[in-house]
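FYI, not all chains are in this one, though none of them got moved.
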């Protein structure tokens, strides 16, 4: 009964750069420009990924190479349409799509 | 073999209020009162959503309008039962349900 949507999860590092600015900022702003319904970026305290280095807040004094997880929500067509733009930006990160059911909000059902 | 459960993800803003207190706090406490098995609230550093304003930590000095993601876990019946209460609280946010498989914990299998 509720609409099927997708979550797009993108895993990058806080220190990753895109045109001389933080990659995660560039990604969230690009998703906004591309009219994706919503997105958030969250910084983690510890993580590892593709290049298999362990990151930890404060470890070795490297406080700015923490993992950042970006989560976007929209219908499948919209999210698949932004994947080429995301692929061009996310070189060392990881991206996954997850099925989700949109719970209609109060404004739409009332 | 393992139980099927659901994740309920709710996306709001840190500055959203419910009866003169932070909405995210009201949501987590309501989920607790309604006996949902578990829930967490995480603050992001950047995001945008329904009302299509871009939020960023510290941007324009607005440090308190960051995105907050609430994640609750329980079986489907329990989470669907709390949706009316959540809809009444989450006016500008977004809610989705995601399928998950509960991994039985050590206490139950030993």
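The first chain written gets the first letter, and so on, giving A and B; residue counts start at 1 in each chain.
By definition in this document, a residue touches a chain if its C-beta (ideal position, glycine included) is under 8 Å from a C-beta of that chain, and two chains touch if they have at least 3 such contacts.
Since the structure is predicted, the reported quantities are computational estimates derived from the model, not experimental observations.
> Total copies in the full assembly, please; the file places 2 of them.
3
In this section, only the chains that are shown with their structure count from here on.
> To the nearest 5 degrees, please report the angle of the rotation taking chain A's Cα atoms onto chain B.
In degrees, rounded to 5: 120.
> Please tell me the distance, in whole Å, between the geometric centres of chain A and chain B computed from their C-alpha atoms.
The computed centroid separation for chain A versus chain B comes out at 17 Å.
> Where on chain A does chain B make contact in their complex?
5, 7, 24-25, 28-29, 31-32, 37-43, 68, 71, 73, 98-103, 105-107, 109
> Where on chain B does chain A make contact in their complex?
Within the complex, chain B contacts chain A at residues 9, 11, 42-50, 52, 54, 56, 67, 69, 83, 86-88, 90-91, 93-99.
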